[in-house]
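Complex shown without one protein chain; remaining protein chains in place.
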Amino acid sequence: MWHYYLMLSLRSLKRSPTLYSMVILTLAIGVGALASNMALYQSMAADPIPEKSDRLFHVSLNSWPDEDSPHQQPLFVTRYRDAQQVLSSGIPTKVVAHYQTRVYTKSLDAKSLTRFAADTRATTPDFFALTNAPFAYGRSLSSAEGNEVVLGSDLNDKIFGGSNSVGKAVEIEGKPYTVVGVLKPWTLRPRFYHMEQDSAFRPTDDLFVPLETAIDNNWGVNGRSSSVDYSGDMASSRPHNRFYLSLWAQLDSAAQQDSFQQYLDNYSQQLKDAGEHPLAINNELKNVHEWADKLKVVDQRLLAFSIATMLFLIVCVFNASSLLLAKYHDDKSEMGLRRALGASRNQLFRQGFVEAMLVGSIAGSLALLLSWLFLACSVVLLPNLKAIAQLEPAVLGQGFAIALLTALLSTGYPLWRANRASISAEMK
Amino acid sequence: MNIKALIKSLLHRRFATFLLILQLALTLGLVVNSSIMALDTNAQMKRKLGFDKDELLIVQLLPTSGAFRDEDFYRSVLHQDIAKLSALPGVTSVSQLNQLPIQWGGWNGSVIKRDEPEKLLENRQLNFVPYYFSSNNIFETLGLHLVEGRLFDEASPQMRDQETPSTIITQSLARELFGNESAIGQEINAGFVVGIVSDFVTMPGNPEEKQYAVFYNEDLAIPDIPQNYLLRVAPEKLQTTANLLEDALLSVHPERDILEVFSMVQHHQEFYQEDNGLVGLFTILCVLMLIVTAISSFAHAQFHVFRQRRLIGIRRALGATRKDILFYVMAEHWLITLLGSVLGVAVMLAINIGLSGQIDISKPNVLLYLAAFVIVFVSGSLSTWFPAWRTSLIPPVIATRTV
């Protein structure tokens, strides 16, 4: 029977090609626009580390020493000594302090003077285990000090042609550093460990160096750095009120979270009691999702555009529905005839359903093509979206499903109305 | 033409009519709001910058070797760089600058009179005043003019050599701190005010009367932070000069990474790229929406009115002229457009409120609404006309035919 319904649907499409092409085209445009927007939205709102995104927490400490400050909310960066305190708590499963810097580096043996720019993560060694960074060769840093480095895949390609460079050395500012590990290509969307200041969709780092080494070398902060009373160099900033380190902790159980929160609050209270800061105790643990929400990682412009594309899709459905109303009105007498000859209402509804599915499938296929086109347009207009403009299979599937749904929605009322008419009236 | 008959016939097809009215309203709402966004962005970009955008070239670079950790060495290269760039043809002035105007965030600090710290809580912008560390000729390079006091010159000491540094601030900052009093010779947390220069756009996100800035005379030589050289060049020489910069700088010292060479005009445009991009997306959507609504108007006339062939045939048989029929169909469309436009006011406001939750957007105004109405009216009328004309061709003889 479904076969017959499909045949009838095809016949119906052939009967009114103009009308159906209008229906299909409007639905396809509407769904295409929405799907491309969904693709952007989903890749912005994606979970970069689903296996433990709810157990990784960004730590914000409120220890700004100055009362006349705009920072009623805790800063997202901490001082060196606060970070050391947090690192030594012994409560989290893993905990890291890191900041981003930039260095120029080359192979120690290279004759050429050309150095490669490397976005560099100065970090404590837990970083790799906490972020599940994928190693191609070697191992992670063994401590926050020393002259070891881990290379990102891209930089290893540039310096060592992609070979296993573990044991080789790179030069930075005239000093040698031993490569102890090389990462596989590593894409994080968003880059959860550093999403602040609109940087969530930047690539992962090229180079990973021990935190203390970077500070000793005066490698500057490529990111937020706030000071109250200090403007000297990195190396001597450790005891001062310079806020620049990001803190992340892996807390696997609720009990662990509670005791860690307790620990932070006690520490803040101690500082406050010692007169080091005047602010209310306000320390925040935010997991990856909460942190992304707080930072508004999903582009607000995109959300604004989502509103518009949804309205547009509604308009498209209205249009299709209005067209189909005309079509089903014309079909009323034929439907009456079918009923008179023994087709049940259910059978005619099923027939309408098949037709809607057929229309939806065609519109859906077209919509997928269009969504690709819209996405290309979006990237031209908003080049920042380039890194996230991906049409994942899931989005394609959803787009297709939405096309089917809109076809069904547009068919619903016209079909119901045509089917409601009494047979005898139609058969006059 | 009988308005009652019109309304009756619309009510007869109320679902289709209602859908079309809703569509027109939504289209109108979206078109108005997209136009607002476009106009907003345009107004932002047209805003007076307060400096000579068209004559400026920027090169950004970072040293790649550890040798530049030695400040004296870095400075000597810096001075050679500036001398080299100044000698290029068409270049009238070159300055080093730690950060550019027109940007978000950056190198900022609080600025207050020492005895008025509470002002920081009242005026948020005072906490994030951009600090510019630059060559003494930066005012000439940017084209800022002196309002009061004096500018820096060759003889001015470097900031790092002063106990309390001399600073030059912008007019709006001086006014905020000192009101009608003169700021010259006063001490603030940032130093001694020696000069006041005209305002310019530092952070476009801030209101016009809060374009604060603080200048120091300092040859900043920090190897971790991209160095900016600002070149003032005759506009017609911008491109040729831009092509020379990399080689010129590398000939001074090769161990540098020339990050980017661009004009201030480009910098300005890039700053608004996202806003413009969003306007572009909305424009595409508006055009599509107008097309879809035009299809709807067409379809409404084509399929719903054309279906009343017999009735129209009877009208014709009873003496209605072709023009009457044409007018009848058009009038029906106009009535729908009118209803859609009334509903459109509500939709327009709703969309505006919805969008203002995500982005900055001005309130709609009557003029824009009227303009959008005209667009929707014209595009709808055009797409209705063809089927209306075809309907008017229905011969009277249809009336006597059984369907």
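Think of it as A and B in the order they're written, each chain with its own count starting at 1.
One rule holds in what follows: a contact is a pair of C-beta atoms (placed from the backbone, for glycine too) under 8 Å apart; a residue touches a chain by one contact, two chains touch by 3 or more.
In this section, contacts and distances are computed from a predicted model.
Of the names listed as "3-phenylpropionate/trans-cinnamate dioxygenase ferredoxin subunit", "FeoA domain protein", "ABC transporter ATP-binding protein" or "Acetolactate synthase small subunit", the one that matches the UniProt record for the absent chain is "ABC transporter ATP-binding protein". Although it is not drawn, the missing chain touches A when the whole complex is taken into account.
Interface note: of A:S112, A:T187 or A:N346, the residue touching the hidden chain in the full complex is A:N346. Contact with the chain not shown here comes from a single listed residue; of A:D216, A:D233, A:E276 or A:E334, that residue is A:E334.
By the touch definition given at the top, chain A reaches the unshown chain through residues 1, 4, 11, 15, 333-334, 337-347, 422-424, 427-428.
Keep in mind that, in the parts below, only the chains that are shown with their structure count from here on.
Taking the mean of the C-alpha atoms as each chain's centre, chain A and chain B sit 26 Å apart. Within the complex formed with chain A, the residues of chain B that make contact are 15-16, 19-20, 22-23, 26-27, 29-30, 33-34, 62-67, 69, 105, 117-118, 120-121, 124, 127-128, 222-225, 254-255, 257, 273-274, 276-278, 280-282, 284-285, 288-289, 292-293, 295-296, 299-300, 303-304, 307, 351, 354-355, 358-359. Across the complex, chain B is touched by residues 19, 22, 25-26, 29-30, 33, 68-70, 101-102, 104, 113, 115, 117, 172-175, 197, 218-222, 300-301, 303-305, 307-309, 311-312, 314-316, 318-319, 321-323, 325-327, 329-330, 374, 377-378, 381-384, 413, 417 of chain A.
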